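Only one protein chain is missing from this complex, and each of the others stays in its spot.
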Amino acid sequence: MSFDVMQSRPSFPRRLLGFVEANGQEAIILAAIILLFVVVGVVNPRFLGNSNLTSIFSGNAYIAVAAIGMALVIISGNIDVSVGSLIGVLATIAGTLAVNGYPIIVCWLAPLAVGVAINAFVGFLVAYVRIPSIVVTLGMLSVLKGGLISATAGAWINNLPPEFMLAQFRPFGVPAPIYFMVTLTLLAALWMRYSGFGRTIYAIGGNPDAARVTGIRIERSIVCVFMIHGFFAGIAAVLFATQLQVIQSTVPPNLELTVITAAVVGGVSILGGTGTVIGSTLAAILFAAIGSALIFTNVSAYWLRAVQGLFILATVLADMARRRRLR
Amino acid sequence: MYKTMILALGLAVGSGGVAMAQSAWTGGDDLPTSPLACDGAAGAAAAMPYDGGQPTAAPDLKGQKITVVDVPKLIGIGYFNATSKGIADAATELGSVDAKTDGPTKANIDEQITFLDNYITSGVNGILFAANDPVAIAPVLKKALSKGIHVVGYDANSTPDAREWFVNQAQFNGIAKSMIDNMAKEAGEEAAFAIVTSTFTTPNQARWIAEMAAYQAQCHPKMKWLETVEAQEDNVLSFNQATTLINKYGDELKGIFGMTSVATPASAEAVSQGGKCGSIAVVGLATPNAMKPYVEKDCVKSVVLWNPVDLGYAAMYVLRAAIDGDLKPGATSVKAGKLGELQVINGSEVLLGQPYTFTKENIGNFDF
Amino acid sequence: MTAIVELRQVSKSFGNLKVLKDVSFDVQPGEVHALLGENGAGKSTLIKIISGVLHPDEGELRVVGEAVRLASPREARGRGIATVYQELLLFPELSVAENIYLGHAPRTRWGAIDWPKMRSGARALLDSLDSHDLDVDTKVGLLSVANRQRVEIAKALSQEARLLIMDEPTAALADSDARKLLTIVRRLRDRGVGIIYVSHRMQEIFALADRVTVLRDGAFIATKPIGEVTEGSLVSMMVGRSIDQLFPKTETARGATVLELRNVSHREIVRNVSLTLRAGEILGIAGLIGSGRTETALTIFGITPATSGEILVDGKPVVIDSPAAARALGIAYVPEDRGLQGLVKPQTIRENISLAIIDRLARLLLIDRRREGQLARESIARFGIRARGPEQLVRQLSGGNQQKVVLAKWIATEPRVLIMDEPTRGIDVGAKAEIHALMSKLAGQGLAVLMISSELPEVLGMSDRVLVMRGGAVVAEFDRADATPDAVGSAMTAAGQSSLEGAA
Partner (left out) sequence: MTIRSFLRHETILLLLLVIALIVLAQQSDRFFTTDNLLNQARLMAEVGLLALPMTFVIVTGGIDLSVGSIFGLAAILLGVFWHGLGLPLPLAMALAVLVGGIAGLGNGLIITRFNVPPLIATLATLALYRGLAEGISQARSVRGYPEWFFVLGQGEVLGLPTQLWFLLAIAIAAAIVLGLTTFGRTTYAIGANEVAARFSGLNVARTKLLIYTGSGLVAGLAAVIFVSRVSTTRSDMGTGLELDVITAVVLGGTSIFGGRGTIIGTLLGLILMQALKSGLALGGVKGDGTIVVIGVVLIAAILLGNLLSRNGDG
């Protein structure tokens, strides 16, 4: 019986699956974003207003930037659950330097350097000492979070100099975070496709044994991946720190889960080896759009998390169906 | 079989949802409200008998060195930094007090209870607290009382019998009146407004919102309540939510209330970055330092808050007085250093005073 | 002529265990040099030294006459030494072209990967291997084993390898694919590439090699031109003794029909398969990879339950929808992929042997450790498993002993039907004979054995009857007497359409 079904014209889900397989998760998310814009736009045209689109795109830009690094980490077959704490620490470093009158460029670059340094250590523990990344970063989560509060005693940072506020610049009327998000995503996407190292990351995540005998220096590559991730976390931290006039010295709640979710929903498989950074950025935008749409459609904010959960589940199921055909 | 079970879950969840969702939701709690009169005349406060708890067999420590721990809702936010500073100031002033602040990194009852429990074991003489949940915290506080430890709350109360005194920064209805009156003055009697709060589960905020709704309905009936959004204790999320509100309602929106010291500056920033200074009023609870930039450029006219440094300061004095036996059940006032005599209300609460409104003229005088 | 690679008096130890003792070895350009030895003889270590994974403790390694110390596989590749590993090491999520060029992709002027050039390069390489049907943009995960192998070889060639190390390249291939591979190897040799060829298949070695080197227990035994050796002499050099009988098939009385399949199908992979299996009989199934042999076994075993048709055990129709159901009916399956499907490698021999009957060893849900230990000790003795004891971890055993553990696990269930899929893949000659002897003995005790193998000699040597499968269906059946290599071979490939006469 099932024999006949298989022989007949492919059913709709099957064709949809084929579409996803050909165009990837990115296409699905893009379609979801467009659908959301159209539906909510009809309900309330202000949703598509210039200012709202701008805030949707810029509001989650720092999450998108952090998700780029996270995507690389996950593609390489690892994970980082400490990224939220790391961003909190780096933002505080940037703010402290700025308040103490260091040159602005130093304030912007220091978090990148520190992020790279901290994650070089994490990468070292993962690659050379062979502690699973989830364990290392679970530990780092505690260390960074506790350390941050110890060091700052919980004080907020006020009186930031105006020229420090990178995220508030609006060249040509468009907020700076959008430039960062778009440029970094495109650069990272091109780099992942056209650089030798980019392909190496896929190789390590896809088949580490094969990567080793192919002559790839896995340990070094994993350390590099974590360092790049730290670099992106640094940029995200600067965007995060310069968005408002104050910097909270606590870690933004659940930030790591949001970043991981953006990467995963964007089509980065948790099993390693697949995914693109364009998908993760689109997913970050989608989350911002959903949050905004819930307010516009007067859906009780209580159900926001339930909606998000369902959404993650749906995209993951699609991903599993796609992968099953590859194996 | 699985289908049946999933169906059962769905039913359980659904019926639960229906059961709880009878009333329209504004973000307030469902306790009775007691709005003040519109002209501000103090309601006739019936004198209540003392309803606090008392430590059992507390040692006489009058004038001796004591150790005190302060466990706020969470550490790492400006507000509790300020109260902590007040406590430290008072401790220094009083001399023989060794006070420290320690608490969870997120406003979480589970962790707060663990902290309290550990300090009870470590043998402190007095506990200051700001409760994450009035009921949940009660058992552990009662345990402290039973071990002869003096317990005083501030900012967020517990059930009365679980502590001796509570230093009330300002009555809920007083805050509500102040907030709504300021908004009516700035945005007009017919203004439409929205609220940005932390989470719907924080008791103080829920209480204030409920009182605000009651007071607004009674005294400013033409004002329009648009909606309440949740923004955790997260700067950027608060900013995003406020921006979305501005985008959604456009010119209809005349005012935003910030219910926390995180939400208010973020809402002000959203108004400021949206170029809506002057057309959307921001009124809210916040610390002066975070609000100075907006007040100084006239984007925000009034910030409502008691002085949290004073709150901590008063709490420390009340605790010392309780330990020394100077503040006994039935007292009508207590001396609190530079703050002078503070009044006892509602049986076992010490009132800090009226909420303070910071404006452009006076905000420069504060640094917390 | 200078040797591409030369090892002089090389030794290597792991801890106290000396795995290579004073071995000398060399490969000339344009030569296929076969490397033989039982598992554990030191072949892998030798290969790893040449490919830069390991360093010799003593002795020297010369590449084109120059003494070198290869720090990494990367450096070895830089010197033109490429390896095609036994377990194919490719990246399933990457395309064919990317796999071929991973790590040394052509670059544009700006240092970016030159995708068009990479794709055309990959195309040219595959064409040179007569693999015109392989699309360079397909993800490798979608390819068959044989095609993946071609990608591996193309990958080695793309690095302009002067020396190609092939470790059991045909182990996973059916005969026709293996023959194609041999053609490719010869072509490479003619281009002047030196090839180290490791295989357990004697036929191939005689068809391909110019010289043969035999290792035993880490020691160098001999290097000889292929003309100077015979199969027998090689085997005795490898095992250090002569093997009496390669396929110790004993005639047994065939009993009643135990298992019968009537028009069983699973999707399109298994089509209308009918067969009968009797007690005491060894029924061989021959066929190429993808012909449906393993798939039929998986259907009988309940991994991929039948979508139509009838399965009868002892003449009664049964439903087998899970391995547990199959086990309850007395069906056992010794799987194709030992490491993945057969063993829980981080666990002990005891735990592995009891795995399939753990319910039966339990009293009130609690495992009876005493009985479990007893079973393990008995099995070790009965199957001749060479191990320190029941508590040794399975991953520390050699391939042959691991296979015996899998066999012991299933015999412990006291099955009536034993399915053995590739029972001797990757096992050395000595252990192979032991497995074959065990198989014969079990059949002699009345067990019905269904054996699947890619090695024609094994099928022909061990079976009472032979079924041939192609395209998911049974296309021919032979009795032992009629099953000649030619007849079975041509039925496996589409060549011998006429031999359908025996099909059920």
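Every chain is named by a letter (A, B and C) in the order it is written, and numbering of its residues begins at 1.
The rule is short, and it goes like this: a residue touches a chain if its C-beta (ideal position, glycine included) is under 8 Å from a C-beta of that chain, and two chains touch if they have at least 3 such contacts.
Just so it is clear, the structure is predicted and the values come from calculations on it, not from any experiment.
Asks: May I ask you to name the displayed chains that the omitted chain touches in the full complex?
Replies: A, B, C
Asks: Among B:Gln54, B:Thr105, B:Gln218 or B:Thr357, which one is in touch with the chain left out?
Replies: B:Thr105
Asks: Of the residues A:Val99, A:Leu138 or A:Val174, I need the one that contacts the missing chain.
Replies: A:Leu138
Asks: Contacts of chain C with the missing chain: which residues?
Replies: With respect to the unshown chain, the touching residues of chain C are 14-15, 301, 303, 322-324, 326-327, 333, 335, 340-348, 351, 354-356, 358-359, 361-362, 365-367, 391, 393, 409, 413.
Asks: For chain A, which residues lie in contact with the unshown chain of the complex?
Replies: 79, 81, 125, 129-132, 134-136, 138-143, 145-150, 257, 260-261, 264, 270-271, 300, 302-310, 312-313, 316-317, 320, 324
Asks: Tell me, which residues in chain B touch the chain that this view leaves out?
Replies: Interface residues of chain B facing the absent chain: 2, 5-6, 8-9, 12-13, 15-17, 19-21, 25, 29-30, 75, 100, 102-106, 108-111, 113-115, 117-119, 121-123, 133, 135-139, 199-201, 206.
Following the convention adopted for this analysis, only the chains that are shown with their structure count from here on.
Asks: Return the chains common to the contact lists of chain A and chain B.
Replies: Common contact partners of chain A and chain B, which must touch each of the two, are absent.
Asks: If you average all the Cα positions, which chain's own average lands nearest?
Replies: Nearest to the common C-alpha centre lies chain A.
Asks: Quick check: how many Å separate the C-alpha centres of chain B and chain C?
Replies: Taking the average C-alpha coordinate of chain B and of chain C, the gap between them is 72 Å.
Asks: For chain A and chain C, let me know how many angstrom lie between their CA-based centres, rounded off.
Replies: Each chain's C-alpha centroid was found; their separation is 43 Å.
Asks: Could you pull out the residues of chain C that touch at least 2 other chains?
Replies: In chain C, nothing touches at least two other chains.
Asks: So which stretches of chain B touch two or more other chains?
Replies: In chain B, no residue touches two or more other chains.
Asks: Taking the touch rule as given, give the residues of chain B at its contact with chain A in the complex, in rising order.
Replies: These residues of chain B touch chain A: 25, 74-78, 80-81, 105-106, 200, 227, 229-230, 232-237, 239-241, 243-250, 262, 265-266, 269, 273-274, 289-290, 292-294.
Asks: How about chain C: which of its residues touch chain A in the complex?
Replies: 51, 53, 72-74, 76-77, 83, 85, 87, 89-94, 98, 102-103, 105, 111-113, 115, 139, 141-142, 265, 267-268, 307-308
Asks: So in the complex, which bits of chain A are touching chain B?
Replies: Residues 44, 46-47, 49, 51-52, 55, 59-60, 62, 145-146, 149, 152-156, 158-159, 168, 240, 243-253, 288, 291-292, 295-296, 298, 300-302, 304.
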